[in-house]
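Handing you a structure now.
One protein chain is absent from this view; the other protein chains keep their places.
By written order: A and B. Residues from 1 in each chain.
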Amino acid sequence: MNGIHDVGGMHGMGPIVREDNEPVFHHDWERRVFALMISTFAGGQYSVDEVRHAIERMDPAHYLASSYYEHWLHAMETLLVEKGLLSQTELEAKRSQLAQEHS
Amino acid sequence: MAVLTPDMVPAAVATGGSARVNVEVTPRFKPGDRIVVRNINPAGHTRLPRYVRGKQGVIQHDHGVFVFPDTQAHGGGPKPQHVYSVRFAAHALWGSEVSSQDSVYIDLWDDYMDPA
Partner (left out) sequence: MSTPHQRHTAPPSEPERRVKALETLLIEKGLVDAQTLDLLIDTYENKIGPQNGAKVVARAWVDPEYKQRLLRDASAAIAELSFSGLQGEDMVVVENTPKVHNLVVCTLCSCYPWPTLGLPPVWYKSAPYRARAVIDPRGVLQEFGLELDNDVEIRVWDSNAELRYMVLPERPLGTEGMSEAQLAALVSRDAMIGVVKVQAP
């Protein structure tokens, strides 16, 4: 698709921002997202092509504003729901349940 | 579909999963061929970036036969075909203002190209 991900040659994206001694993961949730993606991918839930296309289908503004591992999180939530392995209702219910347990 | 268990991790990491397909497919191109990239604009998944569409390049190398993402992403199967390294002169992509020395190399599937 002619989506926002297809950035080769675009202008206006700004300077290349680098971090000295950048850690592999910036947050624990990124570690979990990484491992969940590899695990579900290796388990055969989806192909790499499906994962990429799920990311390509993100809202363009959200794609540009969000961090890399948020793209992976979006892809997993999208594909697992589309494939009927989870439902949106279950995800939202679990988020509410965990929020209540936490407070 | 399986669950990846801890004992499976070392092999999964060390082996991965190549996208090569072990079938004989007649290549449409060979190194040295001049090609023009098809102006396709699929609404679904493709690995053909817009910046090379319609541009002329030269086949450098045949990588062999691989899964075709444009079909694989949508349940259309692997449609295995040759993937080539293709060289595009920078000024063919971006115009005469850029360096005449530089080039972009990109990997293109048979279905992305026609003879120039």
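As a convention for this text, a residue touches a chain if its C-beta (ideal position, glycine included) is under 8 Å from a C-beta of that chain, and two chains touch if they have at least 3 such contacts.
Since we're looking at a predicted model, the values are computed, not measured.
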Where the missing chain makes contact, among the chains that are shown: A, B
In chain A, positions touching the absent partner: 5-11, 13-19, 22, 24-29, 31-36, 38-40, 43, 45, 52, 55, 64, 67-70, 73, 76-77, 80, 85-86, 90-91, 94-95, 98-99, 102
For chain B, the residues touching the chain missing from this view: 3-6, 8-9, 12-20, 47-49, 51, 63, 66-67, 83, 85, 87, 93-94, 98-99, 101-109
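Criterion: only the chains that are shown with their structure count from here on.
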Parts of chain B lying in touch with chain A, wherever the complex brings them together: 1-4, 8, 12, 17, 19, 41-46, 49-51, 67, 69, 72-74, 93-94
Partner chain B, residues of chain A touching it in the complex: 1-2, 6, 8-9, 38-39, 42-45, 47-50, 52-53, 56
